[in-house]
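One structure follows; several queries about it will come next.
Omission of a single protein chain aside, the complex is shown with its protein chains in their original locations.
Our next item is chain A:
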């Protein structure tokens, strides 16, 4: 299995992301391994229009990104101040993370174009993204540039394996 993209935020179109191969693993952090053409992918960057938004206050914000090729479900966690996962970390840092997540959540509105980075996760067999950060895009041409970027990267980088392009 090719691990070169393991720590890279891979730019994928939604249809490509949603068709990744899922393999169960023994790791508790990554219970599912996602692969694309025998290359492991764990981090992702997507861009598209926010088409739904479901807020569970102090728990999470679930939203969907539609990039014209598919809809990707994203989950932005908002439970940093109450989750045991953060209990051993520096409270000041946790507060910063919580504030940043709350800020991202306030920016996610239906109709905006958002660039989302995060970790690929599986939920009930479907692919979803655990959000690290969000950037709102205001340039109306940015989606077309993102499509071209994804196409170029897929052809020249992600599809290229040791034996050449696949």
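Simple rule for what comes next: contacts are C-beta pairs under 8 Å (C-beta built on N, C-alpha and C of every residue); 3 or more make two chains touch, one makes a residue touch a chain; residues count from 1.
Basically, contacts and distances are computed from a predicted model.
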"Ribonuclease H2 subunit B", "Proteasome subunit beta", "CST complex subunit TEN1" or "U6 snRNA-associated Sm-like protein LSm1" - which is the UniProt name of the missing chain: "CST complex subunit TEN1"
Cross-chain touch to the chain not pictured, restricted to A:10, A:76, A:113 or A:129, is A:113
From A:8, A:22 or A:69, the answer for touching the chain not displayed is A:69
Residue among A:6, A:25 or A:52 that touches the chain left out of view: A:52
Would you mind spotting which of A:19, A:58 or A:156 touches the chain that isn't drawn? A:19
Return the single residue from A:57, A:84 or A:140 that touches the missing chain. A:140
Residues of chain A touching the missing chain are 13-16, 19, 49-52, 54, 64, 66-71, 109-113, 124, 139-141, 144, 147-148, 151, 154, 166
